[in-house]
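Notes follow once the structure below has been shown.
All protein chains of the complex are present and in place, except for one that has been dropped.
And then chain A:
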Amino acid sequence: LVKILPNLGLGDRIPSHQELERMEKEEAGDRPKWDNKTQYMLTCVGFCVGLGNVWRFPYLCQSHGGGAFMIPFLILLVLEGIPLLHLEFAIGQRLRSGSVGVWTAINPYLTGVGIASLLVSFLVGMYYNTIIAWVMWYFFNSFQNPLPWSQCPVNANLTDLVSECTRSSPVDYFWYRDTLNTSTSIGDSGGLQWWMVLCLLCAWLLLYVCCLRGIATTGKAVYVTSTLPYVVLTIFLIRGLTLKGSLDGIKFLFTPDLNELMNPSTWLDAGAQVFYSFSLAFGGLISFSSYNSVHNNCEQDAVIISIINGFTSVYSATVIYSIIGFRATERFDDCLEGNILALLNAFNLAEGSIKEGNYAESLQNLNGTFPETIQSLDLKTCDLQTFLSQGVEGTGLAFIVFTEAITKMPVSPLWSILFFIMLFCLGLSTMFGSIEGTVVPLQDLNIFPKRWPKEAITGIVCLVSFVIALIFAQSSGNYWLALFDSFAGSIPLLVIAFCEMIAVVYIYGIDRFNKDIEFMIGHKPNLFWQVTWRFVSPLIVLVIFVFYFVTKVSSNVTYIAWNPSSEDFPTLEVLEYPAWIYVIIFILAGVPSLVVPGTAIFKLIRRCCSNKNVYGAEVDTVSAKVQMFTTKMS
């Protein structure tokens, strides 16, 4: 039997089962509620399914042995993803509160976990919405034919195309110069780019209008934002399958290489992908499930959402790689055509005498007779596998590789508009959860006066985030975003998730938790849940955390920069971070993680100094309207 840590006064801080039944019947009007189950499911699916499903999973799948990657992915989905998801749903539904409320109710010294979730939601929300701003920029620019990234612009005196563009490619140029106007290093800020500021403003205003009244407004918005991506993915799948070379891409993606299973980094990447893909430890999921009715079947929800998330990852990987296959084939054909033309021109041979079929043979013949001429031609090697394995992930996939593929399709503006609407919806529905995970804890912590309406608090959060996110609208904004992405959204989440599991299983008590779930859904969680909650899932999260931490600390932290005057241009230059960046890294990764023990120590000191009863009915959170009655004797 697992020894549970002493936890005084738990019964006073949380509503009992009878109270939950009463609240259920009387329907206390102040707390928000879902209009129907569909809204709740769509919101959770939207929060979980995000940009990572589209541009991180396909890359991981392809680089870690294709079809074989499914094995670690599915195993870890079942052992790590589903248990954590069920845990967050159940604890939110039981304690009817956002993240700060839940952890404070379990034990006041655990408030730090909630505050860490708040900080992470805030930081991640800032840079995630910037990506949405970039998506909107591309969306705005898709309403023209030809698309602006399909050809190089002409230089100032109309003599030639801009050299930065001819040396790299029109899509690279449009991304790095027209969109980001990127500087050469993170230290060189380069000032605010006005068009980016406008797009950022648009993104935050749009987010505000959807989150204005909390789930009353987001619940309506998710009908569109959670379903539209699937429609667009299907359209792209059908379009992709009719293009030449798409099946090569899909085959390349799924060709299994079982040797990769021996590689520990495959398992680590699979575990990390499952973890981040489920948007766990942000506090948003706890909050969403707390608006459910008490007897909602959270176990079933967790399983269904996990399955949907896994399916979406695989589905979008198929679609993405069908388009990548098409692009790789186009590139290969262009490369070969270029070489054939060079040969025809050099030897004045008739058109059509060298085709793709007899290219190798003809080249060999010519090389035998005129080797010096062949040398001087500087022919490129055209290999389809190389083009296919130009595996790009993240913003590179969406804004460079995919946009290039789109320019080669007929009616390009239509596909571009569809694609960026899809990315926009995927990002926005994730932002709903992020905002929920920021606003509700702020209300719980009573940072703002209670009588301030939710609209005002959401507005302030959006405004402050917008102002701070202006760093991403500078010339060096892209580098700052990569920094935030690597540090704010990685280590703190693992710490929080680990603490969550320890808190529920050992501090709240797994026996009490089992009884709660039995009360809520009618049956006790079976052996699978017991084993995973107590040992397997915390162990997996701990292992991933240790490896992440060790890799990040031991390796030299570098970033890649776009520098037209570097030697290997257009290959990105690898630069080291300047010394002052380490302060920023500490703020991003260290502060949220240290807030967990820090708050506990702070409360301990305060209790010792003022001798106040910390375990009393201190929980007066706005999100948990449990009325504690104390008779007032004069």
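Points worth noting:
In the analysis below, contacts are C-beta pairs under 8 Å (C-beta built on N, C-alpha and C of every residue); 3 or more make two chains touch, one makes a residue touch a chain; residues count from 1.
Keep this in mind: contacts and distances are computed from a predicted model.
A chain of this complex does not appear here, and its UniProt-recorded name among "Aspartate aminotransferase", "Autophagy-related protein 101", "Acyl carrier protein" or "Collectrin-like domain-containing protein" is "Collectrin-like domain-containing protein". Between the chain not shown and the residues A:192, A:294, A:344 or A:379, the one that touches is A:344.
For the chain left out of this panel, the touching residue among A:103, A:137 or A:529 is A:137. Interface note for the absent chain: among A:213, A:251 or A:603, the touching residue is A:213. Take chain A: the residues that touch the chain left off the picture are 11-12, 18-19, 22, 136-137, 139-141, 143-144, 153-154, 158-161, 195, 198-199, 201-202, 205-206, 208-209, 212-213, 217, 344-345, 348-352, 453, 455, 628-632.
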